[in-house]
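Dropping a structure here in structure tokens format, bear with me for questions.
As you look at this complex, bear in mind that one protein chain is not there, while each of the others sits in place.
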Amino acid sequence: MPQILIRRFNRAGKSQISIFNDKNSMSGLTLENIDKNFGSVVAVCDVNLLLPDGQFVCFLGPSGCGKTTLLRLIAGLEKPSRGRILLDEEDITHIPAHKRNFGMVFQSLALFPHLTVGENVTYSLRVRKTGKTARRQRARELLDLVKLSGLIDRHISQLSGGQRQRVAMARALAIEPRLFLLDEPLSALDAKLREDMQLELRMLQQRLAVTTILVTHDQREAMTMSDLVVVMGPDNRVHQMGSPLEIYRNPADTFVADFIGTSNLLDGTCSGPRDVTVGGARLEISEMPDGMIPDTKVTVSVRPEEVHVLPGTEEGANRLHGSVSFVRDVGSSVEIYLDCNGLQIVSQSTPKGRPAVRQGDQATAVLPASACVVLRS
Amino acid sequence: MIGEKPKGLRAHLTLTYPALMLGIFFIVPFGLMAAVSFFHRQPGGFYIPGFELTNYKNLYTALFGRTLVFSLFVAGLSAAVCVSIGFPFTYFITRMKRRAQVVWLVLLMSVLSLSEVIVGFAWSLLLSRTAGLSNLFVWLGLMERAVAWYPGFMALLFGICYLAFPYTVLVLYPPLSRLDPALPEAAQTLGASPIRTFFTVVVGSLRNAIVAAFVMVFVFTLGAYLLPQILGRPRHWTLSVLITDAAIYQTNMPLSAAMAIFFMFVSLVLVALTMMIGKRKRIKTV
Partner (left out) sequence: MSKTLRNIFLGLVLFLLSGPLVVVSGVSLNAKKRLFFPPEGVSMRWYVELLTENSWLIPVKNSLTIAFTSSLLALSIALPLAYFLWRYRVFYARALFTLGISPFILPPVITALGFLSFWVTVGLYGQMAATIISHAIFFVTLPLVTISLGFESIDHEIVEAAETMGADSRMVFRTVIFPMVRPYMISGYAFAYVLSLNEYIVAYMVAGFTVETLPIKIFNSLRYGYTPVMASVTVVFVLLAALIFGLIGRFGDLPKLLGALNPENQ
């Protein structure tokens, strides 16, 4: 599904991001000016999002940034303090959770301990007064879907952690939900199982083509699984939304640049339409954000793997000079820490492309124009 | 849905019935009793409403004073005995396998549920000449001939402790079973013997729970009513007996109510005092 990414800044300088599919038919979930306060605690602040159908979306951010609250607002388990929630242009803000027909997987899984696996999985059908035989039939289908065939009559206490996870997913999918919501469902699993489940979840989502929102604070999980990532910050606002690559390559601000992967964040000033001065050196920039007049304070973000290190001192644009303060070899990659007159720059390379420098050597860091992302300070 | 504020009458409807029941049948009787303690006694009937302090003045007798002191003494002593046996006992139970734990708990609950009259009867048999323990000792050659060990103070103490012991265990069970098992283990890896560990780590870290248990058991044993009559002599009768007697046999409800209120007041003060001492000690040692 080809999409057009539109990114624009409104007067207040806040970015409003939305993705329309090419029919421009607004089908999907819209959050408009959503605030949520618990007493004096601000849990979610001024969120505007448009999530198109069929996508796998991740809410990513540090602990306490409001991811769970946002998901619960979408599920109808909390009422927003301000703003509207629309689904296919219908206002669902005041529709209670039990009438929304969404499927949700909770962090604690929240399986019913007094019911068997089959009864858990088809609880939503029981609520909708489906007959016993039809329910059992559907339970079988669902358990096949999550590869748990044969466990239909087990009790929840007799399942392993990974099996419970699958039961919770199957249960949320029983009525073919309009939205599939998951709140850090994988965080309790060990690393190996977690990766398996990530893959399975992604395949399941693609097979069912159900719009899915996954909350996580694990950026690797978000980057590898999703079509779209919504990054939230400690100010409980949405900082950026975009494809994982887009967010990694073009972080919207210093928080995103720092939170997603590691980044060299260098303070500087705008010195021309395509120039920034950092630590006395001139950096050419391929793409400048709009409205940058000279002398604006900016931050330049460069990913460590984009930084090349050359031995000796080499003059030229986009080059900073300094001494090697530390070399860290972790086998699969080599990190070189350069001290350039107080500015610390990290470079990462493969063992093959390892520069011929050692601790204490003079060296040059090359920051390619295309890799420098300029952010307002 | 959970943890929100109840809205409107419908939400409160759930609470109405329990509130009414507890209000009418607990608060009202309690208030009434407090009121009756100021009423005028009507010989032959129950009482005439009024306000006088006569009943409280009538408490000032040697009998009442002696009985009060004796009641508190017996309760304190048996609570001390129960807690000092019950604490290590509960500790052992909580370290057992689940199945063994359940068996012990079933036994304790069964004993706990026994009526005071049954406990009194059972102990009076156990301490009697014809069917008692002394027969066993005679048979073992430890004694010349069987004797009756009741009524008497020791018999009463045994009976009350038997009554209160399961209750003590029940009060101590939650804090002890929640005690982090790593705590005693850590002490042992540091070289403390099991007995030393028990006294330093287990007793030490649960001092508050012990004080609380003592207070609870103390109040519980204050309620002993039948045992003093079955296992003790008349001079061993407790305040509970006196209060009931005044109410039922002398039909002097105002006096009996005054005694009950005074009794409650004294026990509350003692409980508060014990708690305060417990707290002070903690601050000193910490």
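Going by the order they are written in, the chains are A and B; count residues from 1 in each one.
One rule holds for everything that comes next: a residue touches a chain if its C-beta (ideal position, glycine included) is under 8 Å from a C-beta of that chain, and two chains touch if they have at least 3 such contacts.
Bear in mind that the values here come from a model prediction, so they are computed numbers and not experimental data.
The residue touching the chain not shown here, chosen from A:42, A:77 or A:366, is A:77.
Remark: the omitted chain is touched by one listed residue; of A:128, A:147, A:220 or A:297 this is A:128.
Although one chain is not displayed, chain A still touches it through residues 75-77, 96-104, 106-108, 110-114, 123-124, 126-128, 157, 171-172, 174-175, 181.
In the full complex, chain B contacts the hidden chain through residues 1-6, 11, 14-15, 17-19, 21-22, 25-30, 32-33, 36, 46, 85, 88-89, 92, 94, 98, 101-103, 105-111, 113-126, 128, 130-133, 135, 162, 165, 170, 173-174, 177-178, 193-195, 216, 219, 222-223, 225-226, 230, 239-240, 243-244, 247-248, 253, 256-257, 260, 263-264, 267.
In this section, only the chains that are shown with their structure count from here on.
The geometric centre of chain A is 60 Å away from that of chain B, both derived from CA atoms.
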